[in-house]
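Presenting chain A:
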Amino acid sequence: MRFESPDTIEQAVELLNTCDGISRLLAGGTDVLVQLRLALVEPDLIVDIKNIAGMRNITAEDGGFRIGAAVSGAEMGEHEGLVALWPGVVEAMELVGSTQVQGRATLAGNLCNASPAADSVPAMVVANAVARIVGPNGTRDCPVIDIPVGPSKTSLAKGEVITSIYLPARPDNSGDAYLRFIPRTEMDIAVSSAGVNLTIDSAGVVTQAQVSLGAVAPTVLVVDDAAKAIIGTKLDDDAISALQAACSAACNPIDDKRGTVEFRTKTAGVMAKRAALIAYSRAGGSK
Partner candidate 1 sequence: MVKVNLWGSLRSATGGLTEVEVDAKNTGEMLKALAKKYPALELIIEGGVSVAIDGQIYKEAWFTPIKPDSEVVLMPYMKGG
Partner candidate 2 sequence: MSKIHVSTSINGDAVEYLCDPSETLLDVLRNRVGLTGAKEGCGSGDCGACSVELDGRLVCSCLVLAAEAEGKEVSTVEGMADGEKLHVLQQKILDHAALQCGVCTPGILVAAKALLEKNPDPTETEVRYWLAGNLCRCTGYDKIIRAVMDAAAEMRGA
């Protein structure tokens, strides 16, 4: 195994693109090192991107924030502007692993690991987050939702590297939230999860909303029916029930050691309901 720590993104892309064997990108390393340890993967090349300029920065851009691919969850949580703008995305990222893991784990890494249960992804999806990708053919932007295509599989081509995630500006009176169900209070992988992003008008009526679910399908689900159920409402009980039902109806989970189909289906709706109420409150709505 070769370890490289290039100074430029071009060098990183070149290394990955010319590697004949298995290569892995190293940002926070909290997934890659576990895979190495369990011999789930035996890469020929590891490329550490943390020494590349800009990878560890959070920068304001067009009213939103661009988050470098090597920014840790802890650094996101310490960034007041980011926390104020996208609290749901930050809280989702901060749910990944322990305090120790937070010191290393990254948004881009959580995305590229392509776990159906990744905590940050449902939150990024409802935030319309966009990944910036540099590859052998130049730079492109891609909505976060299009990156994972199945468990442990992404749409990234050989040699492509996510360099940052962009969280856009948002209208006033908006709020987002992410909730997951785990059997303990910490240290577990989500059994089901939900992200909600919404905007309300001065009367407290939801004018736009997005709802996503994690861990209930091979990739994150965007549940338009759930969003429709609350748009035009003040999140009254009927609207909430409709959202919950729409979420449960959209689920397509598996039975495994972490939960049953029935359990995931039911709790995904519960998480969405509770996340919607938090998002609504963050948007300034009162019930």
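Throughout what follows, a contact is a pair of C-beta atoms (placed from the backbone, for glycine too) under 8 Å apart; a residue touches a chain by one contact, two chains touch by 3 or more; residues count from 1.
With respect to how the candidates were assembled, all candidates are chains of the complex that A comes from, given by their letters.
For clarity, every value in this text was computed on a predicted model and none was experimentally measured.
*Asks:* Counting any copy, say which of 1 or 2 touches chain A in this complex.
*Replies:* That would be candidate 2, which touches chain A.
*Asks:* Hey, which residues of chain A end up touching candidate 2 in the complex?
*Replies:* Result: residues 1-3, 5, 26, 29-30, 33-34, 36-38, 46, 48, 50, 72, 74, 97-101, 103-104, 185-187 of chain A touch candidate 2.
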